[in-house]
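Take a look at the following structure, please.
Every protein chain of the complex appears in place save one, which is left out.
Just so it is clear, A and B label the chains in written order, and each chain counts residues from 1 on its own.
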Amino acid sequence: MIWTPFLHAACLTLCAPPLQDAPGAEPQEPEAPKAEPAVTPAADLRLHAERVYTGTGEILKNALIEVRDGKISSLRPGRSAPEGVLQVKAITAGMIDLSARLHSNFNSVEQSTEVQPHLDVAGSVNLYDKRFARLARTGVTTILVNPLDRNVIGGRGVALKTHGPMEVEARRLKGRPILRGAIGSEPSAANHAAFGRPTDFYSRRPTTRMGVEWEWRKAFFDAVAATRLPEKDFPGAEDLREALAGKRTVMIQAWTTQDIRTAVYLDEEMQREGFGDLDLVIDAGAEAWKEPAMLVRNSTIVVLPPHTARGRVGSDGAFFAWNTASHLVEQGLTICLSAHGAGPGPATLGHQAGFAMRGGLSFDQALAAVTSAPAAVLGLSERLGVIAEGMDADLALWNGRPFAATSRVTGVVIDGAIVVDPR
Amino acid sequence: MIQQPTRLLQRIAQTHLALTLGLLGCSFLLSAQAEAGEKYAVRAGTVHTLAGEAIPNGVIVIEGGRITAVGSADDVKIPWDAEVLDVPHLEAYPGFVEAHTSSGMDRPNESVAVAPFLNVRDSIDPVAFYFEDCLRSGITTVNVQQGNACVIGAVGMVVKPRGMTVEEMLVRPRSGLKISAAPKSGMSRATQAQTLRAAFTGLRNHLEDLVQQKRNGNDYSRREALYQGRDLSGERGKGRAMMSKGWTVEGLELVPRGEVDEKQEPLLDLVEGRVPAWIYCGAPMDVRLAIELASDNGFLERTTLVLDDSCWKAADLIAEAGVSVVLDSTLVRTETDPKTEEEEEIFIPGVFKDKGIPFALSSRNSSTESLWFQAAMCMAHGFTRAEAMAAITATPAKILGLEGKVGCLCPGAAGNVLLTSGDPLSVTSFIEYVVIDGNLVYDRSADIRTQHLLEGVVPEGTESHAEEPEVEEDTRKKAGDEAGDEAGDEAGDDGGSR
Partner (left out) sequence: MRTQRSMHTKALLLASLAFVASTPASATSGEGDALAIRAEKLHVGDGTVIENGIVVFEAGVITEVGKAAPVPKGMVLIEHAGHLSAGLIALREHAGAVGESNDTTRAVMDEADLAFAYRPNHSEVQGLLEEGITTFVLAPRPGSLVGGLCAVAKTGSEVISRRAYLSICTGANGLTSNRFPTSLQGSQAELERRFSWPRGVFARAVKGELPVMLDGGSSRTEVQHAISFARRHGLKGILVGSTRLGEMAAKIRAAGLGVAISNYTPSTGRRVVEGALALSEMQVPFGFALGSPNGHPANLRLTAAACIRAGLKPSDALRSLTSTAAQLAGVADKVGSVQVGLAADLVLWSGEPTDPGSRVMAVYVDGDEVFRAEDDENGDDQ
């Protein structure tokens, strides 16, 4: 240890209260040697749970979690709860919803042109929207906000914690960029033929599902063509080329099997043409169960919509069987679950995990589908999705077994802050 | 195991049904009707009577549609001639009770504002999808009432969700008169209140007129009754003094009851206590009107309030009036503080539990809002299992005046039994069989709709189908392959046989 008398003196003069410890002295003897390692400074928050589902395949019994500076600083099983520590039945990592749909509706999508890959939804996000807090209360700690699917290519999504600073740029999670678009009836819903009202820009393509598909292909072909013909460059071309180069994920809403097909075939066409390989995520892939083989071939990740009583979901009338999640996982696919927003119904993301289990998914698979799998899509596996030392302290505290209908999230911790106190 | 003759009967009935309805999805509605005195027994891994301790290896004996014995297999002897459902891997629970619904009817609302002379009997559709869904969700007793868009609506009835005719479905006729304290569409709250009060004033005026006519020696009302072909024989031909806790009309004994106008009679029944009232409240402010109306006209103690989710705010008033309530299927209500703009979540059943108000949960019969899910939500919010289960069995049974008759597995009760693969409040459990009045009426292994929903059916011509048929064979059977498949005892597996 280098600690010269000079430095010591300097330090003494600088610090108003004299130093307690002599330089180079041994650390103080801990008061209770067997309980706590001596050098551990006091944690910002300590939590004790009968069971901690880490998300790495482990269930830690009677575990103590310590949080410092918004991160999990230690995680130790087999401890009795120290005095005054927040105690709950179960803890999982905070849940992540990739299709939370907390956009500001028509303010989030620039409809003046149907392809807008260069726009960023961040500017339209309303952090004062009560739905953020509502989602947080259900144990969802991170969401992806995408533009409303009224454009073919709507723009770039933004990943956000559901609690934190009230400025989007301060809250934005810097992970993998995600480009959002849609296939199906929604992108053409507002458009019409040019009869009668030719002055209005909704009199344009696409007015059909075919037109939507054509716009997708045209966008990518034009973007590639513009590399050779700079005068053909257009706003967003660079974003599309980055998507082709695999530098950003392309997340496409496709409810029905023919829309999922279109998305996969688009990707395969880009590969055949030698343009690149899209990193494809299908959102709201309700009918993915019908043709899993092409998804396996393309290693596509699927985000599933919320389960409904009769199976019909979305504006395109897709049929979403309850075993879709388990079936896709059996095929080796990665899936994520989603609750599409924050109510008003009772079906939270936790319930969706339960419903997927009703369809045959195992608990561990269900947990992954609402935590680590979406974290990986966001490129944030280093920070989110599992409970381990060094990870963000985003935790869902449960009053019983997670995802059971008879239990619920009673407490929420985001970045080490207690957002919902279970006490 | 289901015995052979009945099975044959079932198959015949099944084919008949499918032909009649042209509706494949209904084929699991096993419609063999038990003859009076026919015996049926269920042997389950555990019998949860909800009226005492759970009975391991339990037996339920049903004779003539009613439970005659419940107990351990060691104690209760199964009659030698009883048909037995032997399911040791399943658990038995009483069927759930829906205290109030307007589903299962052909259009639930009549546009006439005051129409107590209507009866839901004429509107209930036995093949409505709703009743089919009830079985899947374990609901075996349903109180069907007119919708909430009325002033004074129809007389309702309690039915079981099985049977080809309303008579077959009947559990109890005249289960109550529907009233709404919330404005019917197009009316203001003031008009609604005025119309409600005027209906009872109208009844009173009518009765007084009748008495006056009799005193004047005028037999106009008798001639009118005869002209309309009303029954004036027996009790109907006799007069009776008015029996009401609210108000009375002197001299009503002079008027034969058959001479009271048919349109007014159901209201007189209400005031005299022969039918209960179900009063809908769409906002907390409606509760006061409902209670005032019921107490002014003497039927408060036979009143049940059907509440919107906002009405938790009137819980004190309800507790004071001592009435029971049926809750909306929205159990968590978000209230925003107007000053701080902070949101607060109210768990509504918790409010009523804390005030000691008897409450029944009600469903709109979808996966997330069905009774079992709502009871599970109650547990998630701190209810004990017994409290949660009571809100979908014993309490609604009591509200319907069917205490001990439905909602429990005890001797004397209707033979309505659910056989579940596990805890009925768990998402991973399923209702495998439903028995109503000692008849097996639902078998999940034959429920195509549920199979389709839970397992999907890969359509012809899809890519998976074309390229990897063997995968399909492994995971599920294609529609159309099941002919002749008799693996009826595979219930609980996800084998997909039907």
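Keep this in mind: a residue touches a chain if its C-beta (ideal position, glycine included) is under 8 Å from a C-beta of that chain, and two chains touch if they have at least 3 such contacts.
Everything quoted here is computed from the prediction, not taken from an experiment.
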*Chain not shown: contacting residue from A:82, A:123, A:317 or A:390*: A:123
*Which residue from A:62, A:87, A:107 or A:271 sits in contact with the chain not drawn here?*
A:107
*What subunit A residues would touch the chain not displayed?*
104, 106-113, 116, 118-121, 123-129, 147, 155, 166-167, 169, 200-202
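One rule holds for everything that comes next: only the chains that are shown with their structure count from here on.
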*asked:* Taking the mean of the C-alpha atoms as each chain's centre, how many Å separate subunit A from subunit B?
replied: 42
*asked:* For the complex, give me every residue of subunit B touching subunit A.
replied: 330-332, 334, 336, 343, 345, 365-370, 372-373, 376-377, 379-382, 388, 425-428, 452-456, 458-459, 462-464, 467-468, 471, 475, 494
*Quick one: in the complex, what on subunit A touches subunit B?*
130, 133-134, 137, 257, 261, 289-294, 307-311, 319, 321-324, 327, 330-331, 343-347, 351, 354-355, 357-360, 399-400, 403-408
